[in-house]
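Only a portion of the chains appears, each positioned as in the full assembly.
Which chain is which? They are A, B, C and D, in the order written, and residues in each are numbered from 1.
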Amino acid sequence: MSQSVSPAPGLPGSRKGLLTEQQLRSRQRLARIGLGSLVPILVLALWQVLGDLGIISSLLFPTPLRIAQAAVRLAQTGELGDNLKISVLRALGGFALGASLGLAFGILVGLFRQTERALDPTVQMIRMVPHLAIAPLFILWFGIGETSKVLLIAKGAFFPLYINAYMGIRGVDNRLFDVTRVLGFSRWKQIMRLIIPAALPNILLGVRISLGVSWLGLVVAELMGSTAGIGYLMSDARQFSKTPIVFVGILIFASFGILSDALVRLLERKWLSWRDSYQGR
Amino acid sequence: GERTISTGAAPTSSGSNSGATKASVPATLSYGYIGTSKLNYPGTAEGWGFYKGIIQEELKKYGITDIKLTAFPNGPDLSESLISGRLDFGSLGDTPAILAKSTGAKTRFITQGTTDSIGYLIGKKNGPKTLADLKGKTVTTQKGSFHHRYLAGLLKENNITDVKIVHMLRPDAEAALARGEVDAMTNTGVFALKQIDQGYPLIDDATKHPNLIGTSATVVSEDYLSKNPDFPKIWNEVRLKALNDLKSKPAEYYKFLAELNNSTPELMEKVSPISGIKDVPFTDDGIKLLEGTKKFLVDEKLAEKDIDIKQWILKP
Amino acid sequence: MKTVSEPLLSIEHVNKTFHSNKGSVQALHDIVLHVKEGEFLTVIGPSGCGKSTLLKIIAGLDVQYAGDVRLGGQPIKGPGIDKGFIFQEPRLFPWLTVEKNIAADLSLRDPAVREKVNELIALVRLEGFEKSYPRELSGGMAQRVAIARALLRNPKVLLLDEPFGALDAFTRTHMQEVLLDIWQKNKTTMIFVTHDIDEAIYLANRVVILKPRPGAIRNIVPIDLPLPRKKTTTSFQELRLKVLSEFEKIEELELIDSSGI
Amino acid sequence: MSNAVKALEQQTSLAERDDQAELALNRARWLKEKVNDLVIGALLPVLIVVVWQLAGDFGLFSREFLPTPLHIAGEFRTLFASGELVQHLAISLQRAAVGFLIGGSLGLVFGFLVGFVQRLEFMLDPSFQMLRVIPHLAIAPLIILWFGFGETSKIVIIAAGSFFPMYMNTFLGIRSVDQKWFEVARVLNFSRTQQIFRLILPASLPGILLGLRLSVAISWLGLVVAELIGSQAGVGFLINFGKQTATTELIFVGVIVFAVIGKLVDSLVRLLERKLLGWRDNFQG
């Protein structure tokens, strides 16, 4: 990769270096977007053609055009926007709660062997408790209002961040730890200046996974007696065999995946620029 | 691409002799039903027939040697499987069957096994006691099922408009009701009785509204019918045989049901009496119920399109 | 074994063995050493003889040893702000810029810190690189950042593990002067590991010579030359020969005269 | 912690100890620490169980939704005695294992490819990120359409779940390998395979093992969804059956089996971690 980026050796191009580099970067970004949309576009086209030819059942698998129509219809009635807003709020609320707790506990358990010993086994066990099985308990304890939904989502969002923060901290180079000890860092400074930055790659990965899980958690959470939300829209549409709407939901989910991913990547670029790590070739 | 109109003509040739079609009949048949159990059998006559091997024995004569049974948690799952071609036929509630049909699923309705699915409306403790009390309250139901149809019909009949209907699966709804978060819920059979036992008030049940009783539906995919046009006839015969056998040993049958549902034979006798199982594919009452349900679903815009029940039903 | 005048740092019969699944390596054997307040001690010895290990024990970074180490009469519990340490490698925080690495846990928004940091950056000659990240520095530059970081805190005891190893002769000389300046001004107690015998003699009150496997004290040579010293004087050269001959007894090298260390 | 060790050392270190004794001491200390870990780790769960039982006995919650530990134990005993539990467990374990093997190894392979080749990253990663957040429940009909409702579809559901954590962690693991080692590898003229096996694999092993842990967990949890349709056995089935027949004890037996087995498998991976990552000099808490 680096080979092709460089101006060919021999060209006296040091002055132009900056300019071309910028151009190259923007060209690279374009290529990146192009390459990234290649697969989805191909899949969509194939899907539409196969659907039109009747090769795949349009009942189970409505063509992209029909899905688009359904989406437009939903958007026009305002249904889509309302439901999306509610879902985003829920997912973000659950994510904020679960992720911040996960981060806090992950740091606590990562930092202190004592808390690790006391808490980690329990947390690991709770991690393995399936959402679907304990939904009634959630309702019993927290009702069917927003609380239980947000909590259920938070439960899902907790673990990826917990485990990634925990493992990220345990991956911090001991030699840098010694430096902070020698320099007399307070606990707080140790966390803020060493542990968080060093574990940041892992934490950001945890954020990515957590965001995805919170979004997925909507489907289960919005089964628990709700009258709005994308998850509700999807399950409702399924009950009434309105497949295009289910697919609209799926598409929204998918685009959310891309969006949250892009966001975290942005953060990565911003916060991890100090890294000099492998970029693929 | 909707091409549903012309297909009505296809099964008219069902009178042809069975010997001729035997060769082309696929050896495997896959059947879907609702309900999870350790035995992997449905209830009613079909289940009994499979359980006792009667159906297998009979179908063998028609060249069907391998029968696959698959349990589904919900009607929509089963409908989707039928559409996808993974199932040849299946039994489910009338409401999900109609809903699927109205979205264009290519199925034919061959048997209406029971016409006695009773919905119960259970209130929370110290909550609403009568239908009138429900005004402005929240009621949960499993949308798209026969209890949904029962609840909505009930409210409409009584002109109660401002009720919030929330979709919830049964275990979730029971928890919400216990907590008092919702004011009432719909429930079925064993579970409703259990709740009544625990002191939850019964507000209403479908026995008081014969037009709101649910029925069951056995539907076959058109795809399978084209390969085995005689199937409706065969099936109904076979089913009848199983039903007759079942009627001769009721105690054993209820024990079987109890095992399926992790319950007791006594309770089973109460909620799923043998008398409810019909020995003819269709009764006029049953069809009337079906028409009523369809009309309701269409009127309420729950179903996408109107369908012609007469066209859908395939009488052998 | 205690000396009459209470030393600032006393190391009594320290033994240190590293265990691993492949067996164990004794890194230090019965080390006895006393350092007075304000003393400048240099430590030399062959590669792998245990110099870094000794320094880490004094710093309180390594507490799994046998024996007794006391600073100001108190057993050393752990590292602390009173003991500065310059590691053998720079060990900079890769996510912090040069100036933030030097400030480390202190805030650059504090004007006192800011001023001190700027002063130190000038002292180690890194003006213009304040905002650079460690990966943008050369080896010697990184090492100078590490030195500045340790100097910022004005520790009572400064432990230096080959701090000038990656510096060219001139920068090195400059840094030696800087260090001597600080020593004289602040009366910092210095324990300085080096591979350069000239440097060891040039800076020290006493030169500790270690021998390897297991690391033990071979000899301690007091350097009583007045300051400022000149490397070309005969007295300096005499001491140099003395240290060399002690060193020679450790190794079986006959290359000395030909290579003229 | 380390101070205690020091004290211990000093007590015994008056005389010169030989290595043998030291090693034995180390081992004893290690064992003691392990036992200690176990006790401290069990403290919280035991406490929870006791409070739970007491609260149940005092009627603080309804048995319909939360049976007491003793009830669950009773159900557990029945299931175990009849041999049913073992049977369900065996089937579930098998499904989870197969699904995990397929999903995990595909995740590993794609993580590798995408991590290694930037062009593939640009091409595939966005699609994977989209697929990652598509709910299983919503695409159940498609899974049925493509894979039926036999074992295949169950394994596909599990594999799809376990794919992503493995994929993401492997990808990140590779992308956090320090560039300076790549320079070494290039200078030493490593071939592609050597670069993979001698550099990338070991360097990204911490990430990969973390992915393994997450992935194992998800394949285990995926059973509940996978065993929803057309199954008569498995722990997920037990839970679903319990839900359907309102046998709460059954649900909890399933949940507890899930938690315990999940924790065991997780511990196994951590053991592996300790074995394979012995070379690391990292923070231990």
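In this section, contacts are C-beta pairs under 8 Å (C-beta built on N, C-alpha and C of every residue); 3 or more make two chains touch, one makes a residue touch a chain.
Computed from a predicted structure; not experimentally measured.
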Full-file chain stoichiometry, since only one instance of each kind is pictured: A x1, B x1, C x2, D x1
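We take it that only the chains that are shown with their structure count from here on.
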Remotest chain, chain B as reference, centres from CA atoms: C
Pair of chains joined by the greatest number of C-beta pairs in contact: A-D
Chain centre separation (chain B, chain D; CA means) in Å: 40
Chain A: positions in contact with at least two other chains: 57, 60, 136-137, 140, 175, 235, 238, 243, 275-276
Sites on chain B at which at least two other chains make contact: 80, 83-85, 171, 174-175, 178
Parts of chain A lying in touch with chain C, wherever the complex brings them together: 175-176, 178-186, 189, 193-194, 197-198, 200, 274-276
Touch list for chain C against partner chain A, complex: 59, 61, 78-81, 83-85, 87, 89, 91, 93-96, 104-105, 133-135, 149, 153
Footprint of chain A on chain D - complex, ascending: 1, 36-37, 40-45, 48, 61-62, 65-66, 114-127, 129-135, 137-139, 141-142, 145, 164-165, 168-169, 172, 174-180, 182, 200, 206, 210, 213-214, 217, 220-221, 223-225, 236, 239, 243, 251, 254-255, 258-263, 266-267, 280-285
